[in-house]
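Quick one: the structure is below, questions incoming.
All protein chains but one are shown at their positions in the complex.
Should a chain be cited, it is by its letter among A, B and C, assigned in written order, with residues numbered from 1 in that chain.
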Amino acid sequence: MHIKTFDTRFKTLRIKKILEENPTTKTFIFEYPLGGKPGQFAMIWLPGFDEKPMSIAFDDGKEFWITICKVGPFSSAMHELNVGDKVGIRGPFGTSYKFKKGENLALVAGGYGAAPMYFVAYEASNMGCHVDFLIGARNKDLLLYTHKILSLANTKLHISTNDGSVGVQGFITQVLDQILADSHSKKDYKVFTCGPEVMMKAVGDVCDKYKTPAWLSMEKYMKCGIGVCGQCAIDDTGALCCVDGPVMEWKKLRKLPEMGEYHRDAQGKKHYLRAK
Amino acid sequence: MHIKTFDTRFKTLRIKKILEENPTTKTFIFEYPLGGKPGQFAMIWLPGFDEKPMSIAFDDGKEFWITICKVGPFSSAMHELNVGDKVGIRGPFGTSYKFKKGENLALVAGGYGAAPMYFVAYEASNMGCHVDFLIGARNKDLLLYTHKILSLANTKLHISTNDGSVGVQGFITQVLDQILADSHSKKDYKVFTCGPEVMMKAVGDVCDKYKTPAWLSMEKYMKCGIGVCGQCAIDDTGALCCVDGPVMEWKKLRKLPEMGEYHRDAQGKKHYLRAK
Amino acid sequence: MANLEVKFCGVKFSNPTVLASGILGVTASSLKNVIRNGAGGVTTKSIWLEEHIGHKNPTMFGTEHYFVNAVGLSDAGMKKAAEETFPEYNKNKPAPIIANIVASSMEDFAKLTEEITKCDPDIIELNLGCPNVEDQHGKPFSCVAADAAKVTKLCRAMTKKPLIIKLTPNVSDIATVAKACAAEGADGFCAINTLYGMGIDINMRRPILTNKSGGLSGPGIKPSAVKAVYDIYKATKLPIVGTGGIMTGEDVLEIMMAGARLVGIGTMVNYRGVEGFGEIVKEMEKWCEENGVKDLEEIIGVAQ
Partner (left out) sequence: MANLEVKFCGVKFSNPTVLASGILGVTASSLKNVIRNGAGGVTTKSIWLEEHIGHKNPTMFGTEHYFVNAVGLSDAGMKKAAEETFPEYNKNKPAPIIANIVASSMEDFAKLTEEITKCDPDIIELNLGCPNVEDQHGKPFSCVAADAAKVTKLCRAMTKKPLIIKLTPNVSDIATVAKACAAEGADGFCAINTLYGMGIDINMRRPILTNKSGGLSGPGIKPSAVKAVYDIYKATKLPIVGTGGIMTGEDVLEIMMAGARLVGIGTMVNYRGVEGFGEIVKEMEKWCEENGVKDLEEIIGVAQ
């Protein structure tokens, strides 16, 4: 047997640039050929404090971006950092989104999901795909990456907000339904979605209605990120979000008892997404 | 840094054939592509008993030979073995004899040294070298490999015995002196010698007389065979017989205080070759 | 075709490979997935009486030679095990399951043994690698033969299930600890748990693990595991789950020749993925074919 050389120790990188995406979201830019593909993630380490998985929001072989939403201790600590500060990085890890030249893609993003989805759109538009980029947010202030998206060729941006402060008022799934109603007959139509699990499940249901294949960015509690600890196993196949995912096909998830229902915490205890 | 894959565990091989060379010497034949070169050695393991270095007496990429002289516990145990018995082998180790097409070589062997020297002669004659093969023995019964040597092309066999029971009576160094006297003018003349250290030293002195370069098969007490334990270090350069040798150039050995003077035992204690 | 089936304390395993505790062992679905990939049995991640918070990430890192982890034994507690893990694993149960339990007091160990027995595991494994809060030096139970024996005695009284003790290699004489446990009714052993380990990131000038130090596992510790199994087998002749650095079918055979009856495999997953279990079983079959081994009973402890 040949044991592949395997080293999960960290690369130490200095933050090259920080972009403020919105009041709660920042993008950190690192000059390093990480070699990440759209949908993959990296582990970000703050020595002596904690380490968390973060999606790769952009990677052109020279630099890569991580976009972080401030929600708790780790993301807040990241928001405290300045240009030049050091962080540890390991990765890229996990599966990625697959698409071919000239395909028709609908990318449905919620929350910070717009960041990793931008990476998909960037590569897809370069490959001459036709991209519908759908972003759903609670309100205008929570939108992110819209300018970057608008700068992409053959990419159409669709926005919905719950309060109607910009774009269509309502849920992004309504917009998706519209688009698929018009264009699901197009061959090679694919839907990729990244956002809150409940939203992604709703997206999946719309796709089923039009028999359109869909892929999701699953997000489960991760520790190792490399398929060892079992923390991110999904019921009841036991598939691992970190190595069999994060990008997984909807048809494999649709029937799972866990999908859109519950998450597990660091102790492996279930937490239901909706009060039962 | 890249650590080369390094495994010094044993290959288990069964004895394919055993040849009786003389009353005290046997040749063990193994079917295995060891990849040894003339002058190199292998470690032979009898599980639970002991492990010793042995010169490679022949290796054609399909099979290799080890010729063992019965002198004590380990060599006697080897002589007890039968065809089909298992031994452990690791190697090849150490340096080898270097020669080019058409060179003129004098190979001077004493004791079991005739075996590894046969391997040199076999390869050299195949490369169209002109080979003078000199064997010195106390008497006729202690000779070995003579028939194999006679079967080699462009190889001339010269024998000396102390009792004159065959060949020239006296020391093999006298025969070498003769040969060099006639032929040392030939360019590319080289002398290789393998046998008791005192004999090899005498051979070196003869070569110096004719300014002929010489290479020796040094034999020091070995444990690891891979340059770790330091058991085989030679005074006063600290060169290691197992990795810098066993084949070493006479001009590098000539001046050494240890050469032809003393050996060290398994505890590193000196034993003088001649009573002082 | 060689028979890879082995019996351990009367429990039948289709092959001797068993998932080691703490790897892919958080949920029943994950454990079942390991069996689907070829393992002969599984061990749960260490179960506590109450919920136990582990260490912060990084909780592990590895190189080609070894792996170091400090997960900190995070667990949701006995409640989850009883209500979720075991019921789900036991419905169309695919292979035997070893319940690994841990506590920081002897009393909790006894209580846990009683509780876990109700979950009907095939074997109960005591992880004595955790520091004894009652011991004035706070040394792990299995570092002190007397402590290990006392815990064994208390737990033994609480269950009729096969009871095995998981021992730490961080002692000067593991056989003495094993003998003390055997005297108090241990049915077998699992050896070894991890060695002490630490890694420092020289660019950050800080320990890599948030807990600073952790447990060393993987390829580099195999000789320590083989030695421990050899010594425990010699001293007690009881069945052993030989664990530590097992990466290949040949490794499994090696530790079995030292005296192991089952073989625990954890860190291998880091190098070969969960599919590694099936590959290892094939490697064993191949070697047994080539070497005329019909039944693994022929090789257990043969190198003694």
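Note that in this section a residue touches a chain if its C-beta (ideal position, glycine included) is under 8 Å from a C-beta of that chain, and two chains touch if they have at least 3 such contacts.
Since the structure is predicted, the reported quantities are computational estimates derived from the model, not experimental observations.
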{"item": "Contact list for the unshown chain, restricted to visible chains", "value": "B, C"}
{"item": "Full-complex contact with the absent chain, from B:35, B:102, B:128 or B:230", "value": "B:230"}
{"item": "Residue of C:10, C:185 or C:223 touching the missing chain in the full complex", "value": "C:223"}
{"item": "Contacting the left-out chain in the complete assembly, out of C:58, C:96 or C:169", "value": "C:169"}
{"item": "Contact set of subunit C toward the excluded chain (per top definition)", "value": "64-66, 68, 137, 139-140, 143-144, 168-173, 195-200, 202-203, 205-207, 212-213, 216, 218-224, 226-228, 230, 250, 253-254, 257-258, 287, 291, 299, 302-303"}
{"item": "Touch residues of subunit B, complete complex, unshown partner", "value": "1, 3-10, 12, 43, 45, 47-52, 86, 88, 223-224, 226-231, 233-240, 243, 264, 266-270"}
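One rule holds for everything that comes next: only the chains that are shown with their structure count from here on.
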{"item": "Farthest chain relative to subunit A (centres taken as mean CA coordinates)", "value": "B"}
{"item": "Centre-to-centre distance between subunit C and subunit A (centres being mean Cα positions), rounded to whole Å", "value": "36"}
{"item": "Centroid distance [mean C-alpha coordinates] between subunit B and subunit A, Å", "value": "68"}
{"item": "Overlap residues in subunit C, where contacts from two or more other chains coincide", "value": "none"}
